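Every protein chain except one is present and positioned as in the full complex.
Moving on to subunit A:
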Amino acid sequence: MFDGFLLLPVGLDWGHASPALGWLWLALVASGLYHGVNPGMGWPLAVSAGLMDKTPRALFRALWALAAGHLLATLLVLLPFAFLLVLAEWQRSIQLGASLLVIGFGAYRLIERHHPRALARIPPTQLVLWSSAVAIAHGAALMLVPIYLGLCQAFELDAGHEAAGVLMKASLGMAVLVSLVHVAAMISAGGCLAWLVYRHLGLRFVSRSWFNLDAIWATSLVLVGVVALAFNLASWR
């Protein structure tokens, strides 16, 4: 997997990248920041860990675990698509399917608003598991699929004129890169917030920071899916 990542700069044809590229990277980083500041993605756990163990080291340990869990979830969701991209002649169906999947999940979250409370039954010592379960349950990782596919398309990784092996390496590498960039943004935002609350703002901020973003979250899933769908349909016209 990391072999593919290292080969990535070689595989990418930066010169022919489409103008949408900048926006896609921006969307990737923005989604990371968005997930990071959302208390539902775990930064309050880092605050709690730091305070409970009375050392900032515990806070950073928790942040690492949260980042690892989020990374695991994004990879878990992106990698199947990376493999699918090898089926070059199916790429249009894959992209349409992915967009519809994201729209469908967003719509489901809009209708079925019941929060999966069972997440609180994961032991506090298993933060990696918790973080990845949360990212999958909320569709955080799914939100990246259209961005990922868009990036692959922009870099013409889906061109179909490459040998399957090269293509696979490039699409896998892109999946890893997309996950890492997203998680770096996510944990920077969450980490900053956790540190601010831990050192400066105090625990009152924990309850103040919770805004019910369920509707906005679900809508943004639908939106990402719709934009991707429109983009794909337009580019194939």
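Please note the rule applied: contacts are C-beta pairs under 8 Å (C-beta built on N, C-alpha and C of every residue); 3 or more make two chains touch, one makes a residue touch a chain; residues count from 1.
Simple rule for what comes next: contacts and distances are computed from a predicted model.
Q: Which protein name, taken from UniProt, belongs to the chain you can't see among "Acyl-CoA dehydrogenase family protein", "Methanethiol oxidase", "Septum site-determining protein MinD" or "GvpL/GvpF family gas vesicle protein"?
A: From the listed options "Acyl-CoA dehydrogenase family protein", "Methanethiol oxidase", "Septum site-determining protein MinD" or "GvpL/GvpF family gas vesicle protein", the omitted chain resolves to "Methanethiol oxidase".
Q: For subunit A, which residues touch the unseen chain?
A: Considering the whole complex, subunit A reaches the absent chain at 39-42, 44-45, 47-48, 51-52, 54, 113-115, 117-125, 130, 134, 203-204, 206-207, 210-212, 214.
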